[in-house]
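Only a single protein chain was left out; the remaining protein chains are all shown in position.
What follows is subunit A.
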Amino acid sequence: AEVEETLKRIQAHRGVVATIVINAEGIPVRTTLDNSTTVQYAGLLHQLTMKARSTVRDIDPQNELTFLRIRSKKHEIMVAPDKEYLLIVIQNPCE
């Protein structure tokens, strides 16, 4: 229930295009997009987050990845990593 509320709140913000929750294996658990796009995002971002996490750890073992932001011409993809899950939000930053 709280989960629902949180996700709904995020989705309601201005500019947010989609929200995806994926688990440690890359399976989308919760999504607001269609299946094929979700699967694409899930697979690619999962790998990227793993890579980013290991990069941060390699540089400084005490450090760890807290947030990942990818800004592109069209949107901004934000990834919040956790031990087991990944929360992905795609937003159109207003300019």
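Definition applied: a contact is a pair of C-beta atoms (placed from the backbone, for glycine too) under 8 Å apart; a residue touches a chain by one contact, two chains touch by 3 or more; residues count from 1.
One rule holds for everything that comes next: contacts and distances are computed from a predicted model.
Trainee: Just go with whichever of "GTP cyclohydrolase 1", "Septin", "DNAI2 protein" or "Stem-loop histone mRNA binding protein" UniProt uses as the name of the absent chain.
Mentor: Of the names offered in "GTP cyclohydrolase 1", "Septin", "DNAI2 protein" or "Stem-loop histone mRNA binding protein", the absent chain's UniProt record gives "DNAI2 protein".
Trainee: Can you tell me which of A:L33, A:L65 or A:A80 touches the chain that was removed from the display?
Mentor: The missing chain is touched by A:A80.
Trainee: Name every residue on subunit A in touch with the hidden partner chain.
Mentor: Considering the whole complex, subunit A reaches the absent chain at 2-3, 6-7, 9-10, 13-16, 21, 23, 25-27, 29-30, 39-40, 43, 66-67, 69, 71, 76, 78, 80, 82-85, 87, 89, 91, 93-95.
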